[in-house]
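Every protein chain but one is kept in place in this view of the complex.
By letter and in written order, the chains are A and B; residue numbering begins at 1 in each of them.
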Amino acid sequence: MQREDKHFEMTLDAVLTRLNDLKLAVHAMIQKLEMEYETINWPTFLDNFALISSHLTGLTKILAKEQCPPLRNRTVLPLLVSMDRDETLVNITEGRVPVFSHDIVPDYLRTRPDPITEQKMQQNEQKAANLTNDAAMKQVTQYNKVVSHVLDMVTKAREEWEIESSARIQQTSSISDTHLLVAALGMGKGLKMTMPMGGMPPMAGPGQMMVPPSIRAPSPMGGPGLSPGNVQQLGKAPSAVKTNIKSANQVHPFSR
Amino acid sequence: MSTVASARESLSHALQNRFLPNLEFLLQGSILDSAVEHLMHRLKGLCDNVDTSPETFHDLEVCMSLRQPNQNAPLTLRVRRALDRDAPFQMRYLGQPEVDQRKPTLVRSCMDCACTNGILEFLTEMGFRLDFEYIAKGFMFRKGRMKITVSKLIKIIPGKQQDNDPISQSYIVELSVVAPNGQESVGEEMRVFADQLKPLVQLEKIDYKRLP
């Protein structure tokens, strides 16, 4: 419980600093507009906007993350509403709100909806009041019918899609195949069996078995610039390409 | 007059300054033959080489190993040769996979080396023996520095060049990046991309040594 409170406080602090930053930025912007409206140019103006918007994003990030116990679960109640001037309030709001009265509460604590929303609500309420009971019932049943029909359609489509997609998930990949292939790549599992390699004497030269015939196909591999001297013969005599430097061999210090 | 740096010097310089790509980050999965078209469509939409894609390849990979004294595991080198075009042979060394639970991908050391066509004979003379071989045929896509391959593994049956057997009814799908040391962040990038291929393919880090 205590930890939660601490967390909550920390979040509030963070929000507060962000708000202060935002306030300062807006303040600076207004000041600029008032003082330097003749010299200010677009880039600086836009820079200011960017600054404000970045502060806003920072703020929304903190609020959206809600690492703390969600803020919206908290209730704020006006405990004391009075018509008298409150000096502390004047102080902390920098002279903007002198009185915490009934007039102000709905706006500052959002106990009333937006004016536009309020207007719409009123219109709807008026409409509803003018309707007769019978007509209302009729409309309700009609509406219910339409909604249930749409719901039917959606559930049906969803069922179909689920069957299809679950079937497809099973079809697209198989874990056993994955394991088979990975083992083949890694260790040659399932690839070694057919090669008659077991009986190969360890000292046998590069016979046709050692180096598979397909790898020695007579295609001219390697650029002419960087291939060893035996490229030309490769096609004719695959297993017999042996370049031997006699002179080097005779004087070779390491032979035997 | 500055003297020429030796090749060994410049190589260790590249290693120390971390611009020699020597780590492979890898995710693997598979897709059934029947769904491969679907995957190709998705990859075409997601990847960079839209106008040229899909790039095809048809390679023969030969895995050669050398038993070394006083060492448990043999040294294994893979040599790849393109069957459909004229390109240098590619030799590849792959280290032991490191499966760290915290890392999003499998990580292993990796060295790629282009070679002339004498490489197989060269390795044989060094004492390497053929371990196994297969043909990989399929498609390659790119997304940034990530490489995505969708390939069919085909077993080679001696004496039968034409009708070789695919070893499974699925294509193997691999998502990989080869990067220098110290660029571990690429793993996260790969994870995000792999998620975009779900549920068609489940790309995972799989240690082949621990498979049943």
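The working rule: contacts are C-beta pairs under 8 Å (C-beta built on N, C-alpha and C of every residue); 3 or more make two chains touch, one makes a residue touch a chain.
The rule we apply is simple: contacts and distances are computed from a predicted model.
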Exercise. Unshown chain, UniProt name, "Vacuolar fusion protein MON1", "Trafficking protein particle complex subunit 6B", "Mediator of RNA polymerase II transcription subunit 20" or "Cytoplasmic tRNA 2-thiolation protein 1"?
Worked result: "Mediator of RNA polymerase II transcription subunit 20"
Problem set entry | Full-complex contact with the absent chain, from B:54, B:127 or B:180 | B:127
Exercise. Among the options B:116, B:164 or B:181, which residue touches the chain absent from this view?
Worked result: B:116
Exercise. So which bits of subunit B touch the chain we can't see?
Worked result: 1-4, 6-8, 10-11, 20, 66, 68-71, 75, 77, 91, 93, 111-116, 118-119, 121-122, 125-127
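Note that in this section only the chains that are shown with their structure count from here on.
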Seminar exercise, completed: In whole angstrom, the CA-centroid distance of subunit A from subunit B equals 29
Seminar exercise, completed: subunit B contacts subunit A in the complex at 28-32, 34-35, 38-39, 60, 62-63, 79, 81, 83, 86-89, 116-118, 120-121, 124-125, 129-134, 153, 155-158, 161, 167-170, 172, 199-202, 204, 206, 208-209, 211-212
Exercise. Can you list the residues on subunit A that touch subunit B in the complex?
Worked result: 165, 168-169, 171-175, 177-188, 190-192, 194-197, 200, 202, 205-206, 209-217, 219-223, 226-228, 230-231, 234, 241
